[in-house]
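Written below as structure tokens is the structure these notes are about.
As you look at this complex, bear in mind that one protein chain is not there, while each of the others sits in place.
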Amino acid sequence: MALKKEHRIGRHATLLVLTDDRNEQEKITNQLNWKSCSGKVGSMESQKVVAAIETAAKQQGIIKDNVYRETHSLYHAIMEALYGITRGQMQLGSVMRTVGLRFAVVRGNPYEDETEGEWLAVAIYGTIGAPIKGLEHETLGLGINHI
Amino acid sequence: MALKKEHRIGRHATLLVLTDDRNEQEKITNQLNWKSCSGKVGSMESQKVVAAIETAAKQQGIIKDNVYRETHSLYHAIMEALYGITRGQMQLGSVMRTVGLRFAVVRGNPYEDETEGEWLAVAIYGTIGAPIKGLEHETLGLGINHI
Amino acid sequence: MALKKEHRIGRHATLLVLTDDRNEQEKITNQLNWKSCSGKVGSMESQKVVAAIETAAKQQGIIKDNVYRETHSLYHAIMEALYGITRGQMQLGSVMRTVGLRFAVVRGNPYEDETEGEWLAVAIYGTIGAPIKGLEHETLGLGINHI
Amino acid sequence: MALKKEHRIGRHATLLVLTDDRNEQEKITNQLNWKSCSGKVGSMESQKVVAAIETAAKQQGIIKDNVYRETHSLYHAIMEALYGITRGQMQLGSVMRTVGLRFAVVRGNPYEDETEGEWLAVAIYGTIGAPIKGLEHETLGLGINHI
Amino acid sequence: MALKKEHRIGRHATLLVLTDDRNEQEKITNQLNWKSCSGKVGSMESQKVVAAIETAAKQQGIIKDNVYRETHSLYHAIMEALYGITRGQMQLGSVMRTVGLRFAVVRGNPYEDETEGEWLAVAIYGTIGAPIKGLEHETLGLGINHI
Partner (left out) sequence: MALKKEHRIGRHATLLVLTDDRNEQEKITNQLNWKSCSGKVGSMESQKVVAAIETAAKQQGIIKDNVYRETHSLYHAIMEALYGITRGQMQLGSVMRTVGLRFAVVRGNPYEDETEGEWLAVAIYGTIGAPIKGLEHETLGLGINHI
């Protein structure tokens, strides 16, 4: 049941949001026959962050939008990533802060054993801070779920 | 007050824990005249994770151990990273799970303006899961604080 | 001070929200000389869930609306039930989810000893999920407080 | 994708822990070709609650203990149920309280559409309070996850 | 239903823990015919803080130890005060920190209207920090509940 070193899906998703040149990471995605998508979202409304990731993952075919178990898996992976982004209360504007974020969603098989099936990784990276340009620091979150 | 692109301290700390060859990242640390340290900790006891990071940062001179404001800054950065690692309750053994983690602490000046001074980034990456080898997935956390 | 088996007020409130035919449960409410009310609420706004339960309990005479200690008791019982409903952050629309819920409030004396006085149970049951019909699963919460 | 009324897996698991005579509910489990198990656990140590449910579900064949994705699904369903049980901090003895609980785990297909596959429901019901017999009230939690 | 200015029970309890000379506050307690007790507790174990306050309140007759509704009221007031003390996770040693605290429990009638009855205030004040003398800062919490 071990995690394969070259199949660390969370590390892969994180490198996708951290890299300035995604080509190398996307090449790995393809070699592994995994699926991934990326995007950006900036907002004081936390629901817009959730919606941006869900919409990108559905439109780019990472998950099937008419199968609830896939939406459910993604939703909880996003929530887990948001714990890292928000660190204490999953709120943005309502505690007077805003975010500028990049995200990546990766779908693949991180385990050696085939029966472990597919998993999702949601990585989010960017800045969080006061709603004034520059009054902000970096923030990062990662969520992992079976799908 | 803007974050300098080459000075993204949180991204730097995260790459330090994600990379399999730390040389390249440590070269950057040195070029920037920043300080960093890394280490590993595996435990079901959450206090051991905190202690391992504090001890490494003090022993390797990232923070001064006889100045409380530096310990305080590091402590809250660790707590913030642990929100990402634990995603909901900052507990390990008491909710029947264990971790195997790598961590990095970076001290540097991420902002263009000198008056912003020094900041700390604490990145933690590894696996979390049941106390049985292989029943685990990846986890990641990042904390940022002024020092 | 023991809980009386036939007086398990939380179990009773939960059966009220789970049953498709409330007659049997309401008969028990009457036999025990307890008070209860039920209702429905669907919303993406968490405050509407709180308000619906408070309004029903006041209008149907479960609590006195001009006595703050009764409102206070009910409020905290509702909050406790919402921990079960929301499991991690007491938010609905702001984390892009919606609920369709039934609730029951029961007021009675669950303890053998008369000096333990009256208590409230708030049970909430229904579905939670994406704001798209069918992308949802069940959810349940129970709050208990002395009044 | 709608939830089938007779297939409400969370309601079913909750009735299993609330009923004084489990026969009727277990008959339903069998008719639906679902799997379920039940058990009891009393402790001031939260990890014992998690372990009791995991052990019962594995020993009684509700989940496969050598497939991590099944353990992962169950673990998060237990965590969600514990939010309802603990209402605020997932701690027992460390905040000076103890529990006496019954639990049920049900595995089945709650959705009309076959592609939604199997889901787990974990229901927990009992008492929580001071570590003195009788100084306690009821508590309830439900967790739902795809498997 | 208004709070009486001279009857602000939470302010009174807080002044009791903040004052270096309790005589003046205790005089007020007596004039109002309220009850209060004070004490100290230092520990890395959060349950010892809860136990110290419960024990003091029972031994000094602030609450009746054989009436569960009074223990229940006090317990939740303590929990609410601990949110202020711990600010994020109700943990001490398990996140590598310790406390040195004074506490006061006051029982009285803060509202003009007699039907509002008696309420409890629990105030806690002291230091929190690393388990090394001096590496600590102040912390404060207040809990209020009807009894």
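When the chains are written out, they are named A, B, C, D and E in that same order, and each has its own residue count from 1.
Operating definition for what follows: contacts are C-beta pairs under 8 Å (C-beta built on N, C-alpha and C of every residue); 3 or more make two chains touch, one makes a residue touch a chain.
Only a predicted model underlies this, so the values are computations on that prediction, with no experimental measurement involved.
Within the full complex, the chain left out of the display contacts the shown chains A, B, C, E.
Remark: the omitted chain is touched by one listed residue; of C:T14, C:T29 or C:Q91 this is C:Q91. Only one of B:T14, B:S73 or B:T86 touches the absent chain when the whole complex is considered: B:S73. Mapped onto chain A, contacts with the missing chain fall at residues 88-89, 91, 93-97, 129-130, 134-137. Residue positions on chain C in contact with the hidden chain: 45-47, 50-51, 54, 68, 71-72, 75, 79, 82, 89-91, 94, in rising order. Touch with the hidden chain on the side of chain E covers residues 1-3, 8-11, 14-15, 18, 79-80, 83-84, 86-88, 110, 119, 121, 123, 125, 127, 133-144.
FYI, only the chains that are shown with their structure count from here on.
Compared with chain A, the chain whose C-alpha mean position is the greatest distance off is E. For the pair chain C and chain E, the distance between mean C-alpha positions equals 29 Å. If you average the Cα atoms of chain B and of chain C, the two centres end up 43 Å apart.
Contact with two or more other chains is made by residues 1, 68, 72, 79, 88-89, 91, 94, 119, 134-137 of chain D. Under the stated contact rule, the graph of chain-to-chain touches falls outside the line, ring, star and complete shapes. Pairs of chains in mutual contact: A-B, A-C, A-D, B-D, B-E, C-D, C-E, D-E.
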